[in-house]
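As you look at this complex, bear in mind that one protein chain is not there, while each of the others sits in place.
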Amino acid sequence: MIRRYDATLHVDRREFLTLGAGTLLGVVASWRRITLQGPDSLPGTGPSGRLWDPARAGRPLEPVTAADNDAVIQAIEKQLHCTCGCNLDVYTCRTTDFTCTVSPAMHQHVVGLAEQGMTGQQIIDQFVREHGVAILMAPPKRGFNLAGYFVPSLLIVAAGVVLTLVLRRWARTAAPEAAAPRPLAAAGTPEELERLRGELDRLSV
Amino acid sequence: MPLLGHLSLWLAFLVGLWGAITGFAGGAPPQGRADLQQSARYATFAMFGALVVAVISLEIAIFRHDFSLEYVAAYTSRNLPTFYLWSALYAGQKGSLLFWATVLSLFAALVQAMTSGRHRVYLPYVAAVTCAVATFFITVMLFAANPFERLAFVPLDGRGMNPQLQNPGMVFHPPMLYLGYISITIPFAFAIAALLSKRLDSDWLVAIRKWTLVSWLFLSIGLLIGMWWAYVELGWGGYWAWDPVENAALLPWLVMTAFLHSVMVQEKRGMLKKWNLALIIGAWLLSIFGTFITRSGVISSVHSFTQSSVGYFFLAFLIVTGTASFALYASRLPLLGAEARLESMVSREASFLFNNLLFLGIAFSVLWGTLFPILSELVQGTKVTVGPPFFNQVNIPLGLALLALTGIGPLIAWRRASVPNLQRQFAVPGTVGGFTALILLVAGMRDFYALMAIGLGGFVVGTVAQEFARGARARHRQYGEGYALALGRLIARNRRRYGGYIVHTGIVILFVAFAGMAFKTETEASLRPGESASIKSPYGWTYRLTHLGISQYDALNRQVTAATLEVSRDGKRLGVLTTEKRQHVDGLGRPTFQPSSEVGIRSDLREDLYVVLGGVVNGTEQAVFRFTINPLVWWVWYGGMIVALGGLIVMWPGGAPAAKQSQAGYAVRLVGEDQ
Partner (left out) sequence: MLELIAGILLAAGAVYFVLRPILRPEMTGIGNRESGNVSEGEDPDDDFSSRAVALRALKEIEFDRATGKLSDADYDNLKAKYTTEALVALRAEQPGAGSRETGGIGAAPSPVSRLPVPACLTHGPRPESEAAFCSECGRRLATAPGYCARCGTGLEHDAHYCQSCGARVAA
């Protein structure tokens, strides 16, 4: 940078670009720090205030209980299909779309059954009795449903076997043919071979 | 403008119909009529022009907030941010059909303008097929889902766009996926043209090579952006749920990927002609099938557009085109003999066949699972739900087998390989894979599938690295190039092979990311300001999240309730995270839609901390949160970028130095002959 007598700054193009790049890098480097900056001190842990407009925060919810986070309950709910039309399991639905009232109700039902001392399988069976098999996220492995699970794999295995056999036949029929044209190679005259070599050299790899 | 739009839609319909008729008639044997052929080709340009006018009319109506149009009133509102006014074009069924038809006609026109040389013989039929398909979409619009349909009265404000669609991901995901979906029509059109004209040598493959790559790349990018959108917007904490519509997009991708592999066998050996044609036809039919699923509502899905008669149009179209194409295909089978024979069971050709088997197997199992509820209702009369547990159970083993083949295939020579050579080839990658799995096992990872995925990933990376290293060394020895130059030239001169290997590396990274999801942990908590909850990461450290408080404010078209949390990991403060509940409102301040969640995510390379604000207790600041730790999520996005990069290398046009040399060589030979 040259400071001229008339006090204007003269910056040539390279300097300008360097400055620009430097500024950009500086901004990028400080970006995370700026965006992640938190408050200076933690707020008090006193009683929580009311929201200005609770309706904007969606449906009022109940506080989370230990049963909500229970691993066994979660595992059960992940096998049950929410009937609200969301295509999710009960656990995912109630912890994703908090507007849904169906999945919390089903959750309460699961918790209630668990409190009666039912095991996971019994609870699931109970749901199947009440709602039919469609309540399960994956169909039970019996009857026609077995086709659902095993037809693709069986088909692939069958196709693999057929493919292996066919390939083997192809390879075998091809073998004598591969041997046949060999004598022809000798038929190439020196000029022809020379030209072939030339072409190969020109064909870059 | 709606009138002009409506008129141009009709114009596009008539022109498209004309193009389809003249294209087929003009190409018909014995002679073909050049004037009809040319007219068909011009019809694609005219159709594109008319559809562009229709799109512009609709966009003008959207930007002018012309709520006399049903579509504009249903999907936009006065306070919708400008950014999303653009994407409103494809936010609903009708607009997306228009968008689809327009992109298709753009491709149809591009292919007519850009195809050169000997591939021009296919063009009349290509024009006919593309016109016919586009005309079908226009027909659906005109008779079942007209975007220019008027309302009897003009509402003060529109309903606005679904909040979940108001996300940058949704601005780019549908066009990308559509571009991929739609561009499959071009290879399909060439396949039909090749069948009709009986020019079934490898010429048509060359003509579509770039197009298949384009559509594969767009499909891949579209799927990935869709995953990203689902992850950051839907709030359930994952990126893939085996939803029918996700499956519908995955199916053509799987078949196209199979094609990209098997086409190499045809190019090098002149084998698999029947197979490749069938794959292209199948991929296209699956793309129409996907559209049918998305738009008919036969299978319930989060993505479904509202149920309408449109589905029947698609079903009929699917049946008619499917029958016609395969009938044509069957009639040409005798012309599709292989030019060469398989030389050995142990060869790259054979490994590609098994690769195709797995790709199609996965495609079939996805299709099977998607349709199984319908099948079950037909066969046993009971409804069943086929959710992620089903798909994971069936597809994870298949995916792992495919991953293994990704590592094995490149190690086998074309034509023939022998056992001692194979042992030498497998030594390094096998060791790398084994060691990777062993280290993870020692580190305490016990999930079988995750171990397999990452171990096989190591194997594939070993293969790719060895391919690059040995290739560069061979060049170094043969041409005396330095290793860096040799590596550069190796890639530049064999973009398709080494670009493909880069794609493989990206796929490995994706698989590792998928494996990471096996260690997802989640917990719920209701916190008063100042209270905190902790969640243990699979890496062993503990996150502590302290609720700082809730603020409420108005934004452009929504009322925001934002909860702020301070995050620390093992006592070290990391920063704050904000997660929101958004109540969208229209221009008059009336609430539209249910409140939606805006996820707060803190990412690093190892894991994402994913926080959702569920709501508040009794209208107080005590808030209900869900905290999720999603390991390795960024690997999905990075893996996707590498896949896209590899795809770009494969597609990179021109054979710059190589082409020049071989052309010169050809000319020299001619000189020799003339003497």
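Each chain gets a letter, A and B, in the order it is written, and its residues are counted from 1.
Please note the rule applied: a residue touches a chain if its C-beta (ideal position, glycine included) is under 8 Å from a C-beta of that chain, and two chains touch if they have at least 3 such contacts.
As the structure is a prediction and not an experimental result, all values here were calculated from the model.
Asker: Which one, B:Arg150, B:Lys268, B:Lys383 or B:Arg606, makes contact with the chain that was left out?
Answerer: B:Lys268
Asker: Which of these, B:Trp86, B:Phe172, B:Tyr329 or B:Trp414, touches the one chain of the complex that we don't see?
Answerer: Of the candidates B:Trp86, B:Phe172, B:Tyr329 or B:Trp414, B:Trp414 is in touch with the missing chain.
Asker: Which of B:Gln425, B:Ser526, B:Thr561 or B:Gln583 sits in contact with the chain that's absent?
Answerer: B:Gln425
Asker: So which of B:Ala113, B:Leu441 or B:Leu588 would be touching the chain we can't see?
Answerer: B:Ala113
Asker: Just one of B:Leu11, B:Ala241, B:Ala533 or B:Leu548 touches the chain that is missing; which is it?
Answerer: Final answer for the missing-chain contact: B:Leu11.
Asker: For review purposes, identify every residue of chain A that touches the missing chain, sorted by number.
Answerer: Listed in rising order, the touching residues are 178, 181-182, 184-185, 187-188, 192-193, 195-196, 199-200, 203, 205.
Asker: So which bits of chain B touch the chain we can't see?
Answerer: Output for chain B: 1, 3-4, 7-8, 11, 15, 18-19, 34-39, 42-43, 45-46, 49-50, 53, 113-114, 116-118, 120-121, 201-203, 206, 209, 267-268, 270, 339, 343, 411-418, 420-421, 424-425, 467, 470-471, 473-474, 477-478, 496, 653-656, 658-660, 662-664, 666-668, 670-671, 673-674.
Just so it is clear, only the chains that are shown with their structure count from here on.
Asker: What is the distance, in whole Å, between the centres of chain A and chain B, each centre taken as the mean of its C-alpha atoms?
Answerer: Result: the chain centres lie 13 Å from each other.
Asker: So in the complex, the part of chain B that touches chain A is made up of which residues?
Answerer: 234-237, 241, 243, 300-302, 341-345, 350, 353-354, 357-358, 361, 364-365, 368-369, 372, 375-376, 379-380, 382-390, 393-394, 397-398, 493-494, 522-526, 528-531, 546, 548-550, 552, 559-561, 566, 573-576, 581, 583, 594-595, 597, 612-622, 624, 626, 657-658, 661-662, 664-665, 668-669, 672
Asker: Once bound in the complex, which stretches of chain A touch chain B?
Answerer: Of all residues in chain A, those touching chain B are 36-39, 42-64, 68-69, 79, 81, 85-89, 92, 95-99, 132-139, 143-145, 148-149, 151-153, 155-156, 159-160, 163-164, 167-168, 170-171, 173-175, 177-178, 195, 198-199, 202-205.
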